[in-house]
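For reference, the structure discussed in these notes is given below.
Every protein chain except one is present and positioned as in the full complex.
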Amino acid sequence: MKPRHILLAGAMAVAANMAFADCTNTVPVKTISNAFPAYEIMTGVMAGCGNVESELDKDHRLKIVDAFSANPSLYSMTSLTNSTSVPMIDADLLRPLDDLIAAHGASLNPHQFIEIDGKTMAIAAFANTQHLMYREDILSDLGIAVPTTWDEYIAAAEKIQAAGVVDYPIGHYMKDGWNLAFVFVNHYLGEGGEFFNADWTPSIDNEKGMAVLERMAKLGTLMDPEYLVSDTTFVTKQMQQGKIAMANLWASRAGAVNDPAESTVSGKVVMAAGLRGAERIASTIWWDGWAIAKNISDEEAAAAMKLIVASMAEDVIQANNDDAIWLAKGFVPGDAAKGAFDTAAGDAVPYPMNKYIGSMHSALGSGLAAFMTGDKDAAATLADIEAAYVSDAKEKGLLK
Amino acid sequence: MKKKTFAIFVGPSVFMMVLFIAAPLLSVLWQSFHVTQPVYEQVEVEICTPGLLGSVCTTEMKTRPLLNDNGKILTETTFVGLQSYRNVIEPDKLRTAIARGSWRDLMNIRFWSALRFTLVFTILTLPLVLGTGLLIALAVNNTLQRIKGPVIFVSLLPFIITPVIGALSIRWLFLGDGILTAGLEWWLDRDIAMFAQAWTIELMMYIYRVWHVAPFAFVVFYAGLQTVNNDALEAAIIDGATRWQRLRYVIIPHLMPLVIFLTLIHLMDAYRVFEEIVGFSASAHVISLQWLTYEFLLQDGTGARAISRASASAILTMIGIAILLGVPLRRVWREQRGS
Partner (left out) sequence: MSSSALRQPMSLKALSNGFLAFWCFVAAFPIIWIAVMSFKTPVDAFDSNPFRVIFGPHTRANIGGLSIIDIILGLALAWILVRQAILWLPGKVAEYSPDGRTGIPWLIGGGVYALASLALLVVVLPAALTVLNPLLGPLGTNILGLTTGHYEAVWIDRGFTRNFANSMIVTTGVVMVSLTVGTLAGYGLARSDSVIAFWLLVVALVFRALPHSVLVSGYLPYFITSAEWLAPIFGDGAPTFYGKPWAIIAVLVAINQPFTIWMLRSFFLNIPAELDEAARVDGCSHFGAFRRVIVPVMWPGVITTGLFSFLLAYNDFLVTSLLLDAQNMTMVPAIANMFNRETTASDEVQAIAAAVSITAPLFVLVLVFQRQIVSGLTAGAVKG
């Protein structure tokens, strides 16, 4: 064990040294970000440049709005995604980056920029989405074609269940709360549904909503009955232990299911595009990246910008190619990224960037479990969720 | 003791409690009657976001909060009376459910189902904790002097272990094919999923709470047993009292003040049940009142919180505790005023 560790540390030091050959930083910079492996890599590179303090916290979203409203801001930069960017932009806490990009960001890809009314507010580092992962051996043994739609997926799952080769044919992140709601959001978009009317009143209580609930209930019967506690890690583990044959999972987990150190089925799992609903692929595209605080000195902001650029340098990306679906230059999509690229090449849409979906997502999160456990019927569930959304949006001032 | 001396002794403690408990409490009370909202405007914006293959640009109507002169979000606060409380307890749905006489409808209202679980949890675990604690105390008191030390040590483990870790370790034993679930399956020869239905999760939460808290009851009772009056016991033996009668008429009355003490502590802690819900991921099946508050407080994906409803729900929780504590407190009250 020990020698391997030392070797690993040595290898990392070499990789890091390579990357921060020209990024010496003299201005103290503080970062806060989510705790994904990709952020560990990037903040690791930044730390090598000197004078950087990094905080990796999966609950960072609870803090960043307050922390960035302080003057001076408690952090120089933060990680952002589709949804966490909304309150930051609304409260005008982010610094437009166009000048800084012009000065320091020549090596960035233009499609990494998040632009609001022509002003760049954040720089994406990597993308994420959800797509099909399946056990190649099981599907070919049973002569099942790779499913492309949810209906085919369910049919395939039933065949696998009948063959009895695994404990449960599929796994799905249906943990009560955010995950369960996210499944609904994806499927509803896949059915071509619109969450809101023109005046932002809810509109999920319709045939499309009913169809999604019906499908979710059907999926429930094909999974481990404990699916209401199953989050992404749980599904990944099911896959690694060979308990399931297929899953529609986050692209960021594609590496782990084939990792020989953790998986008993490594090499047997193949990635494919996200599954289609009636209208489009029922997956959403997410971006993850950095933004710089408004309430800091220009000097600190420039230092932060240089660090961001250094953390996405081509050699960093090349050294960590398979740890994320990088958007920066130097990324070569491998087998693990195939599913994500096929999903994006299809018609999957980005997760919406507005306040209403936040409120709707919470209402779904606390309202759907009662349907899945059978305590409520589909019609009552959808009606109650709409009512919960209205009451929540009214309290938050979003609806009159 | 003079008032001034008393004030100096108590001052620091009172100051800290006022600053960190009383002040937030008052602000919670105030917030439960008010709603603070940003002032919004509708604007059309063009947004470009990164896709894997290139940027995706859309133009959409966005609701954006207005900023004031200091660059902060402009908010307005309005007095809403009991509206937030109504939003929490949903009286309309309550009335329909009662009119229909439907327990299922009632349990589909979040507040009432949370109240149901919290009350059952508190009241059911109380005798279990007291009973288990007393049994262990009697058994330890009864055992060989030499092994008392190690036994007390092992017995205290569930109490001292970090609650988050304790709940997680129980969870690992049962989740999926955790070894205890696997053991149960092997023993009963059937497929078992402990996290798939409400009653098994509830059962695990009861067991966990008793496992976690009974050691405290044990050590308190055990300390109490060390001060039982031997003369009274021997007198009882001379009178021909059986073992059970001695327990019933000498030991238990002696421990009565401790029972009250433990009851008070247990009611307060159990009514706030929260760690179990998180640790066992129970929220799909059962929720507690503090979980409900927490859920309102939780920011949604875009950073907004339902502060007013959270405050109302917190105040309702406090009222509940106050009512529950009323019974044992009346006794303490009489004793304190009497002495």
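Every chain is named by a letter (A and B) in the order it is written, and numbering of its residues begins at 1.
Everything that follows uses one rule, which is that a contact is a pair of C-beta atoms (placed from the backbone, for glycine too) under 8 Å apart; a residue touches a chain by one contact, two chains touch by 3 or more.
As the structure is a computational prediction, the values presented were derived from the model and not from experiment.
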Notebook entry, point to check: In the complete assembly, which of B:Val35, B:Ile109, B:Ile136 or B:Val286 touches the absent chain?
Noted result: B:Ile136
Item checked: Interface with the undisplayed chain - residues on chain A -> 1-2, 5, 9, 34-37, 53-59, 62-63, 66-67, 69-71, 74, 232-233, 236-237, 240-241, 252-253, 256, 259, 261-262, 264
Checklist line | Hidden partner chain, residues of chain B it touches | finding: 1, 3, 5-6, 8-10, 12-14, 16-17, 19-22, 24-25, 27-28, 135-136, 138-140, 142-143, 149, 151-158, 160-166, 168-170, 172-173, 176-179, 181-183, 211, 215, 219-220, 222-224, 226-227, 230, 233-234, 237, 243, 257-258, 261, 264, 268, 271-272, 274, 289-290, 293-294, 297, 310-311, 314, 317-318, 321-322, 325, 329, 332, 336-337
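Operating definition for what follows: only the chains that are shown with their structure count from here on.
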Notebook entry, point to check: chain A to chain B: how many Å between their CA centres?
Noted result: 33
Margin query: If we count contacts the way the header does, which residues on chain B are in touch with chain A in the complex?
Written below: 35, 37-40, 45-57, 60, 62-65, 67, 71-73, 84, 87, 104, 107-108, 110, 175-176, 193-198, 280-281, 283-285, 295, 298-304, 306, 308-309
Margin query: Taking the touch rule as given, give the residues of chain A at its contact with chain B in the complex, in rising order.
Written below: 61-62, 65, 69, 82-84, 86-88, 90-92, 110-118, 124, 127, 129, 175-178, 180, 200, 224-226, 228-229, 234, 237-238, 285, 287, 289, 325, 327, 340-341, 344-345, 350, 353-359, 361-362, 366, 369-370, 372-373, 375-376, 380, 384, 391-392, 395-398
